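With one protein chain held back, the other chains of the complex are shown just where they sit.
This part shows chain A:
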């Protein structure tokens, strides 16, 4: 066909424009000429003009003034004009525009044109942009054409029907009979159209689906014909006979076989045959195999067939064609839940795909690998995943780290392995882990008390190597602060011993403090750790003192506050320092996802303050007159060394001029606010038996809250171990027991045990308490219970 010269000339002119501006100029001129031509009467060049406009439109310029021309051209008797007119309509009009209504009549007429190519234009346009009204209007005509003897028209009518059904669902019923009969066609084009139509009808209407289930044997026959038939030049693609049709039939079979045992049975053999006989050396064969696999996995196939399908996917994973590896991965991912064991068999290949060059394949391999982790393969899988993490593309890092953490938490074979794994992740990809990782890891480390020595050694070494990964540095600082004494001792069974001096440790922490890579939170960790070491080292306390005082004038307010407080701890409250900085007890897991710095800080002050509060509540019996500075109301006030001095009497503290420290009501550098006035905390002995004495004292904290201190002593001749107290209170009262100061009671009152219980009594009910005492003495367990009907100091009714 000869090219359109005017069109080509224009295209050439536009392309020779050297700048955007020049191009616009050419286009404007051309459009003006085109518009002028449109206005003129028929000059034989109309189709060229419209074609030019369509080209201009494709370049992105406005072309709506051509819409009416399209309408006119479609109505023309000349085929060349109709052709371009319909093309223009498909490009410039859509159903939302009014002009599209105007072509409905033309389409209607052309559908029954004597020339099949004209009919074809109308059918094509209808299928492309037919509005719902048009569809309703023309559906009967389409149905008629579905039954014509012309295959060319039939196949197009079928796809038109598909469009109609999509637009107006109810019209589906109309096409069912015709669709059914089209299945016996020999023409592949028609057959293909029929299968697509039936698929559409079944997808939209479950009733129709049931009816079409009966066609499964026919579809199976057709497929068989395609597979076994000899070479057909019309339809052959690299040895496969009409792969497009095969795939469509397989898809229809899938829809029909889903949820139906009988239909699935009927297609079972065929699917096995396709799966085994299809040549998989070329993409086209693999396309058919892929569709077969999808069908097998979706219908109620027997297990042998399923295994066959999964094995095909496994083979795909080894294919040199990246596309095939990719789709194998996506398919396996979809079935890893339902056919887990079958997929597990290909775990090795999947893990290998982590090393694939393609980013999409890598991503899929990661997701699939994480899904395949189980208790039996956790060690090897995590090993592979950690290897992957070190060369992982940045967009996958976050997913990889959180996946590894979840898997590790679920299946960790040992605590040490768990800690090692997390540390490895932090070293490799510390910047991509979530905030909760730091408190979670700290929690894990604290609870693995047998590994404290190992952990702190490992973290110290990590710190020396690299201080850029904030999460790792934070955890390392925390550990060194907590377990620095173990580090300095130098002996550790699990790792090789290394000589670490106090200066070495302080150097490491100072490096973190001073590094520009350290975030504010990290420096907070480092400063606190340094402070904590003041009670764990012996020689270099002065160095710590000077570090702390330097940071007292730090610009960062957070650090400054800490430094000032720690400074105060050194100066005014030195006697409390050891208690405040003592080893932490087991932390309760805080699941609210706090960010690093704050959570740890709170825990530090809370736990320590409650610990110290216990100490301070040491009630009588007094040994010596106290010279304590006692700031009872301040939670951090109180006795210096645990269990040694006890305060003077039952009367409480607050203050007396006899104490050396004088500034009782002085706030401890802003640590805790001063609560309200003191009320004396009387105590009473509530239990006395076999040498075991339990006394109880209370102090009103606020309107509804009360602090109860339980003290136990053992005046007998034999030691008591495993001493625990349990308390129960009336229902509306909230109770919170802190950890006891110790769990053993040596004989002859050599030491006493205290435990603080916080009560909240919002309804102001009568406060009673039942206490259960259990302990072991001389190898035998002992248990007793005592009920306290009125708490001392609260008046007879139990409330003030």
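Just so we're on the same page, a contact is a pair of C-beta atoms (placed from the backbone, for glycine too) under 8 Å apart; a residue touches a chain by one contact, two chains touch by 3 or more; residues count from 1.
The rule we apply is simple: contacts and distances are computed from a predicted model.
Within the choices "Protein YIPF", "PIGS transamidase", "Solute carrier family 16 member 12b" or "AP complex subunit sigma", the name that UniProt assigns to the complex's undisplayed chain is "AP complex subunit sigma".
Only one of the listed residues, A:196, A:219 or A:696, touches the absent chain: A:196. Within the complete assembly, A:115 is the residue of A:115, A:184 or A:501 that touches the hidden chain. Residue-wise, the contact with the chain that is not shown comes from A:152, picked out of A:38, A:152 or A:782. Annotation for chain A: contacts to the undisplayed chain at residues 1-8, 11, 15, 43-45, 51, 54-55, 58-60, 78-80, 83-84, 87, 94-96, 115, 117, 120, 123-124, 127-129, 152, 155-156, 159-160, 162-163, 166, 188-189, 192-193, 196, 233-235, 237, 242-245, 247-248, 251, 283-284, 286-287, 290-291, 294, 322-327, 357-361.
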